[in-house]
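Excluded from the complex is one protein chain; the other protein chains are retained at their positions.
For reference, chains read A and B in written order, and residue numbers begin at 1 within each chain.
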Amino acid sequence: MVVFNMADEIFRNNNTVAPVVHNISNIVTANDCANITLACGGSPTMAQHPEEVEEITSVCNAFVINMGNIEEPLVEAMIRAGLKNNAINHPVILDPVGAGAAKKRNEVLFELIDKIKFSVIRGNISEIKFLATKNSSAKGVDADENDKINDKNINEVIAFTKKLSAKTGAVIAISGETDIISDNNKTYIIKNGHSLMSKVTGTGCMLSSVLGVFCAANPKNILEACAVAVAAYGYAGELAYNDIINNNAGTSSFRNYIIDYMSKMTADMFREGAKIEIR
Amino acid sequence: MVVFNMADEIFRNNNTVAPVVHNISNIVTANDCANITLACGGSPTMAQHPEEVEEITSVCNAFVINMGNIEEPLVEAMIRAGLKNNAINHPVILDPVGAGAAKKRNEVLFELIDKIKFSVIRGNISEIKFLATKNSSAKGVDADENDKINDKNINEVIAFTKKLSAKTGAVIAISGETDIISDNNKTYIIKNGHSLMSKVTGTGCMLSSVLGVFCAANPKNILEACAVAVAAYGYAGELAYNDIINNNAGTSSFRNYIIDYMSKMTADMFREGAKIEIR
Partner (left out) sequence: MVVFNMADEIFRNNNTVAPVVHNISNIVTANDCANITLACGGSPTMAQHPEEVEEITSVCNAFVINMGNIEEPLVEAMIRAGLKNNAINHPVILDPVGAGAAKKRNEVLFELIDKIKFSVIRGNISEIKFLATKNSSAKGVDADENDKINDKNINEVIAFTKKLSAKTGAVIAISGETDIISDNNKTYIIKNGHSLMSKVTGTGCMLSSVLGVFCAANPKNILEACAVAVAAYGYAGELAYNDIINNNAGTSSFRNYIIDYMSKMTADMFREGAKIEIR
């Protein structure tokens, strides 16, 4: 499988490029996003003043917009930095936190998508479904049970994901018990991860920051970089879950162990654990 | 004791309702508040843009206002979401962080209390004393030694707590070495917890978020839900303290273990550890 062959190169690039990744994040998960960026071999810059972001983002290798907070100056900073990254052809990743949850939030979301060309859009199934179909059942920021991917609806999900990719030009990454990473043409289905990851805040936000590092270091292979990143992150969750069971620990230790495993993840570990199917 | 009989139902409701709890928090402890909400069986939504909060809070089960940050747009969001929750009869919990510490902060506090009907107000003894008597000795956000509850002043504290409850209509929860949970009529005195909890930032903020989950899932038994929540949280602190002593760990691990134990807490564990007295 092509993605496995590329895994060595992808992980190697993370370490040799050691990309600086600009993240505009939120007050809940900014610390976790910065720490997982470092864990993956990147260096985070979290600048968010509208008047500084263009200058700062210019010397970075990629830019991650996390839509957790949508205060006006933040949105202005997102747009300025996004346009600058578009101008210099650097990857821009969007995490549409809470897409569909409120009119105001949706307006911000569509303004961002309208103005900025994204390389990757990563969300949970409810968020991506809303983006693709203007329809979702989510309350708050978590995926709704009714939206979850199963054997029955997976083809439908892949279909609207491909359509959304065609429309936006972005690789679409849906994370959850089943992950779908797709462009207009090719789809990776990933079965890594553990359901307990939904009991830690920011596991989605952190994954978007992980994608920031992988895309920054592998800008010519965005689709594969995303597939490898998502599987590696899910596998880190599985390993972390084993540890908390062995240590009789709980959800806070689980968060720490996920970041720990990402800081120890190698191409070899990835190959042992990745569960990726291509369609 | 009535509270023990209800503990099973209270914990069961946390898991079956799995409430979505809206928190407006602060930049210091938002991550911990979200994580402990998840640990208790809830799902946190931390939206804070004034124009989105009414829509978002409407589909939640309770709302927690943490007054750590008092920037104007945040306060507007607190008031909008608070009024919406009042209109739909959902529990609203207030954490009056730093009550008494500055004129501006006090103005915000009294505006919130004036406009919003709270189901629960939880603070340390200095904060609640200020609210009840306009008087406290606190510097910063920690309770002052002079204010601490002891055998001598406990009846006086209970008296002003009941009066504050009568005035506001809220259950009053004072957390510290001795916790007091009281409405106008009935008082629970809780002796769980460990003094090292004051060496972790946000142990008070997290408790307010815990109350958010317990009240959201048990809206008809707010007083009992608060008593069970406070005792369970204090007991988690005791268990966490044992672990850091056994592991020769420190205050950061202590924070993690507290959240870990809340994610593992059951009605059975609670019954083993709770030290609750009714007056």
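Just so we're on the same page, contacts are C-beta pairs under 8 Å (C-beta built on N, C-alpha and C of every residue); 3 or more make two chains touch, one makes a residue touch a chain.
Because the structure is predicted, anything quoted here is derived from the model rather than measured.
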- [ ] Among A:Asn31, A:Asn184 or A:Ser198, single out the residue that touches the unshown chain.
- [x] A:Asn31
Task: Positions on chain B contacted by the hidden chain, ascending - done: 26-29, 31-32, 68-71, 98, 101-105, 139-142, 198-202, 248-253, 255-256
TODO: Determine and list the chain A residues touching the chain excluded from the picture.
DONE: 20, 22, 25-27, 30-31, 34-35, 37-39, 43-49, 51-52, 55-56, 59-60, 73, 255-264
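FYI, only the chains that are shown with their structure count from here on.
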- [ ] Give, as an integer number of Å, the spacing between the C-alpha centres of chain B and chain A.
- [x] 33
